[in-house]
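Here the complex is missing one protein chain, while the rest keep their positions.
A and B label the chains in the order they appear, each numbered from 1.
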Amino acid sequence: MIAYSPYLILLLPLFAAVVIRLFLHPFPRFAISVSTLACLGSFIGSLLLLFSGGLGGTIAIPAIPWIEFAGLKADFGLLMDPLARLMATLVSGIALLVHIYSIGYLKEDPHRSRFFAELSLFVFSMMGIVLADNLVTMFLFWELVGLSSYLLIGFWFDRPAAGAAANKAFLVNRIGDFGFILGILGVWSLFGTISLVDLPSSLAASPGGWAVTAVGLGLFCGCLGKSAQFPLHVWLPDSMEGPTPVSSLLHAATMVVAGVYMLIRVLPILELSTVTMTTIAWVGGAMTLLPALIACQQNDIKRILAYSTLSEIAYMVMAVGLGVTGPAMYHLTMHAFFKCLLFLAAGSVIHGCHEVQDIWKMGGLGKRMPFTAIVTGIGTLALCGIPPLSGFWSKDEIFAATAHHPALALVSMVAGFFTSFFMLRLILVAFGGSPRSEAARHAHEGSASLIFPMLILAILSVAGGFLPVNSFLGASPEGTHASWTLWVSLVLALAGFVPAFFIYRAATRDPLSIPILQGKFYVDEFYNRVLVANQDGLGKLADAFEGWVVRGFLVRGSGVVARAAGQGLRLVQCGQVQVYATIFILGALSLLWWILKSGVR
Amino acid sequence: MEQIFFWVLAAGLLISAVTVVAVRNPVTNAVCLVSTLVFEAALFITLEATFLAAVQVIVYAGAVMVLFLFVIMLLDVRVELLGKISWPKIVGVGLVFVLALVALPKLFSAFPFAGEALHWGHAKVPGTAQDLGHLLFSAYGPLFLTTGVLLLVATVGVVVLCRRDTEA
Partner (left out) sequence: MGGEITLGHYLVLSGALFLIGLAGVLLRRSLLVVMMSLELLLNAANLALVAVGRFQGIPDPQVAVFFVITVAAAEAALGLAILVAIFRIKKTTAADQMASLRF
């Protein structure tokens, strides 16, 4: 039985979610305790597992037989390799901090029991993705994560925007998931296994060619949806309608990087096709820059951070596309620290300003919320990759990997320039100057439960680069650090601060107005025009078909036929026993005739 | 010997049967039915099913036919009146007979007409009460018991059906 104990880190949050949903709904205090304690247990368990079994080894855990038919074998097992253990610790740790933060953030909310139940469900699902040892189980949890995300974005479902955003996130993710499941089926049919453990050894039988490329792109499609990469990125900025802790945990630190994690898991398959890898690298490369540009003209504090998230995830995707998983995973970890911190700080600002999210209605917050201002500054420096903060180390490794791809290097470094630009813009506008609204004038720091997680994350953001993360990710590419990429990227990142400083130092309204960036490159509009209009046309066509052919011809027509047949058959129903008997005998004889005809000897 | 018996009995059986169907006086019908049943019992004997022959006479020709006669007397039915001729019915019945006359020979052709000839005393199946009793109380025991239930239900049913409402 003790061999199964690692399942606890997966099942504790599920247990919490079920118990809260079933019994503890009317008692928010107990609900919060149960959820947080479950998360704590999960975190401690992950931590114990992280440091047991050696740095490079995989902990063997007995699997539970689940599906087995027609050559498909999907056991319910945990894959405890160093990557998974690191990720599990990261997920449960960040989740724990966000739990603590949420206690203070949602103190007034009457529905916080539901919130914590959904948060626990999310932790369960996310741990499932991280620990899944085959693609089918991973997909199962993948969908559960989608559900949790849907529930949490729509937590304030009485706000129309939140409901719409939840639907959008869910539907856009479906498109990606469809590609993902096609990819899984492809993997199964090509390699005969869906187990992540057996995959590398069964790749030798790869047929190569377009099939492998298609499978790789299918799997990448799943990543596009979950990690919000172009063209399925439109849901992530809208998902900011959810409570800020949710944005922080799901839509910055953990869930959205699940796509990257999955790509790292299936990398051996992706590597079989150069086309796939190039596509991934270029989608990633392009996506570092586009959101960074958009973020320069956004005014909602959370949306700015959301676009920054898109850009950062794109760095990881690009790294995967270049075949270097170590830096991707390293950046994933560091990004979790500082992006979660930034979101929590944004939440603190929003909380302090009573739900104001427009940075132009803030201003002067540095004086009223000094702690938040400082941690935002730390997060920004880390995000921009300023040494020696955490983001520097991971970004540097990614840039080093682009050394032989100058085009990608250029694009992603320019993205770094704009990242610095919009982050400084955010800080100057929100925290500098003087208050521009009544709410900002009365802003105040939150309670200890808000401060504490930010403090921890700030420490991690500063010192993250000195954590032995790389020792879990195999060999560290130390030798490449002296590359030219280090200096160029650093100069560009620092250069980004300069124009931002001069433009926004004393601005009270945005001096820049670039419509195409404010319109987010009009992707949403394009979807609305082209796709939604087509859908509407298709819907009308289907409606007409339903109305005329199905309802008119088939349903009513069959009704008419049945009625006519009934009218005809009524004549037979004459009440004469002997007529019935005649018909009966006729039937029996016909049957006899038919049997004899079909041959009795 | 076998031939003579068969042909005589067969002729008697068919004549009686035709009379049952063709004559309009119910009492004549009933009496001819009795004779049909007795002829059949005799045919059973030619097939060496002696016990069945006895049962046929006792149960059928005895009990059941008494029931029929009893009802005829009870209802005091007169000679049947001819009804209207209904053409669909005539056509239907005609069709039945055409089909039957086509189908039955085909069915018979499945059995050996020129097979083993009938010789008394050579039956492989002795049809005495003892033999049948063995079967009834061993292999067909449960079925036999079920028949008892069936008869009981029939009895109760008849009582219920024929009880006058005033007696209730």
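Please note the rule applied: a residue touches a chain if its C-beta (ideal position, glycine included) is under 8 Å from a C-beta of that chain, and two chains touch if they have at least 3 such contacts.
These numbers come from a predicted model, not from an experiment.
The chain that is not displayed touches the following shown chains in the complete assembly: A, B.
Among A:8, A:506 or A:574, only A:574 touches the chain left out of the display. Mapped onto chain B, contacts with the missing chain fall at residues 2-3, 6-7, 10, 13-14, 17-18, 20-21, 26, 29-30, 33, 36-37, 40, 43-44, 47-49, 51-52, 55-56, 59-60, 63-64, 67-68, 71-72, 74-75, 77, 80-84, 86, 89, 92-93, 96-97, 100-101, 104, 107-108, 111-118, 123-125, 127, 131-132, 135-136, 140, 143, 147, 150-151, 153-155, 157-158, 161-162. Looking at chain A, the residues touching the absent chain are 570, 573-578, 581-582, 585.
By our rule, only the chains that are shown with their structure count from here on.
Residues 576, 578-579, 582-583, 585-586, 589-590, 592-593, 596, 600-601 of chain A are the ones touching chain B in the complex.
For chain B in complex with chain A, the residues that touch the partner chain are 88-89, 92-93, 95-96, 99-100, 102-103, 106-107, 110.
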